[in-house]
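Note that this complex is displayed minus one protein chain, with the remaining chains in position.
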Amino acid sequence: MSAVEILQAFAPELVLFLGALVLLALDMAWRRLGEGKEATILSLAVAFVILSLLLLLGFGKASALPIWGMLASDQFAFFFKGLALIGTGLVLLSSYRYLEGHTPYRGEFYAFLLLVTLAIMLVVGAVNLLMLYLAFEFLSLTSYILVGYLREEGKSSEAAIKYFLYGVTASAMMLYGISLLYGVTGTLDLVKIGPALASSGAGSWLAFPAIVLLLAGFGFKIALVPFHQWSPDTYEGAPTPVTAFLSVGPKAAGFAVLARVFITALSRFQPEWVSVLAGISMVTMTLGNLVALRQENIKRMLAYSSIAHAGYILIGLVCLVSGVTSNFTGLNGVLIYLLAYLFTNLGAFAVVIAVERATGSNRIADYAGLVKREPLLAGAMIVFLLSLIGIPGTGGFVGKFFVFGAAIQVQFYVLALVGVINSVISAFYYLNVVRHMFFLRGEEKPIAVELTLKWVIVASLIAVFVIGLYPHPFISLGTKAVQILGVAF
Amino acid sequence: MVPLSWYLLVAAALFCIGLYGVLARRNAIGILMGVELMLNAVNLNLVAFWRYVNPSDLSGLVFAIFVIAVAAAEAAVGLAIIISIYRNRDTVNVEEVDLMRG
Partner (left out) sequence: MGMQIAFFLFSLIAIVGAILVVTTKRLFHSALALVLSFVGVAGLYILLEAEFLAALQILIYVGAIAILILFAIMLTRHLMDPKARAFNEQWWVAALVAGFLFLVLMAMILRVPWPIKAAAVPENVIEGLGSSFVGEYLVPFEVASVLLMAALIGAIIIARER
């Protein structure tokens, strides 16, 4: 591969890195940011993300071969990179002026959002276990820093230490799993591990420990039960834009890695990991939903709801179909679901941020009478909540349709049934927020919403409806993206 | 020569002892030390596999070096967080840090 080709394939990542450096340097030059300067930093950050996205669209699929056997720029990585960049763009816009009054250091925050996105882009392309580990760790470290960014506030540091301690333990377990794979195959290359594992004669004695240990690392990022304990406290204590980001970015990256490693490297152990993941999926969605029922803080509720959604999404991976001509390949459902969930959740969090900035509270009780205070917020929130439930016409429905459809196709009826029952349970707590917003009386002082937040809310609204009502381009995008992993066409 | 499985058993023991420390300690720094033990176990695994499985390909050694570098970065960030908590809250015991139980 020539230097130019490598540069092209790397261009989106390089731009983001450059962007982070520029922001850090500017921040150092300006020290404390006034309002005008924060706007400049924000627009620069958004510009870098857009440039990176354009380069990704232009060159993202430039090379079929992984760069030096480390980073793939295939369709699968392309999809997740695009997802991460769009998510970051929305999170950047929702962060504008959020930190005001929390901390004087605001420039680095945007720089770290770019770095964390860079990390996701590396994670989703990694095709070598060493590369995977480094990118994963890069993602973790930058996330810990963002979570603990409000270091003057006890809650934020506390969220960070919990996230950190769970994170380093999970990554040590994942590393142990990686070392086992290396030991039994003698290689770190995901593509070579598959056949080497098949000829090694290692059976269940290796399969289960390796699967569980790797899953500790990946499941931590996704917040799968039982590796989810950090998430409610971390979601509650982190700065809200960071919470929004954590609920979509690292989660998507975790699914990308899970799918790539398990499908390409551990295909020999598919029966084993399907059974493990099926169990985890059911427990995850049930526990997430049941605990979400009794949450009074909206960030905690969304944290448990995000655990539950991880359970639904996992169904797609469990019900993998290969070699069949079908619309449901399971894995394409994972991708479509993640895309719909990205816009739905970021939209919902934008509403949460708007309310938090006006009222200083995240209690669901303080959403009472929201429709009178700002109809846009209440109206948008109802759409996002309906999409989270999975009502037809919204993006959330399309995602659920594809993962549950895959379960029915491979006759995992129990899994589909548990998923549907859980969706019904989830309606209770989502609609509880609607009840507060529309039917209870509360404070009536109007809420002023920051312009950038309005953009995020409106953009997410449009995306949720477009995916819900006109899903074909997104379905074919998701279906094309998973072909690279050798799943059905 | 010592069989490979002996090294692997020592590594497994270190890993489980470290995990015990992580699960049983109340102090964040104590937990971090448990994690360091687990990382050492992983490195011992990697080096032993390199030596016994494929010594001419250095990837196991390279991996171990990266793990050491990342562990240093992890420790730096973790201790920074611990110090910021200490400034805010005057405690480093994880169980006492509980603004958000429930």
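The chains carry the letters A and B, assigned in the order they are written, with residues numbered from 1 in each.
We adopt the following convention: a contact is a pair of C-beta atoms (placed from the backbone, for glycine too) under 8 Å apart; a residue touches a chain by one contact, two chains touch by 3 or more.
Everything quoted here is computed from the prediction, not taken from an experiment.
Engineer: Out of A:G89, A:G148 or A:G419, which touches the unshown chain?
Structural biologist: Spelled out, the listed residue whose C-beta touches the missing chain is A:G148.
Engineer: Out of A:L93, A:V184, A:V355 or A:V456, which touches the unshown chain?
Structural biologist: Of the listed residues, the one touching the omitted chain is A:V184.
Engineer: Taking the full complex into account, what residues of chain B touch the chain not shown?
Structural biologist: These residues of chain B touch the chain that is not shown: 1-2, 4-10, 12-27, 29-30, 32-34, 36-37, 40, 43-44, 47-56, 58-59, 61-62, 64-66, 68-77, 79-84, 86, 90-93, 95.
Engineer: Contact with the hidden chain only, please: which chain A residues?
Structural biologist: 17, 24, 67-71, 105, 108, 112, 115, 118, 122, 128, 130-131, 134-135, 137-138, 141-142, 144-145, 148-149, 151-152, 157, 160, 180, 183-186, 200-202, 205-206, 209
Assume only the chains that are shown with their structure count from here on.
Engineer: Flag every residue of chain B that touches chain A in the complex, lowest number first.
Structural biologist: 8, 15, 18-19, 22, 28, 31-32, 34-35, 38-39, 41-42, 45-46, 48-49, 53-54, 57, 59-60, 62-63, 66-67, 70, 73-74, 77-78, 81-82, 84-85, 87-89, 94, 97-100
Engineer: For the complex, which residues does chain A have touching chain B?
Structural biologist: Residues 129-130, 133-134, 137, 141, 144-145, 148, 151-155, 157-162, 164-165, 168-169, 172-173, 175-176, 178-180, 182-183, 186-188, 232-233, 236-237.
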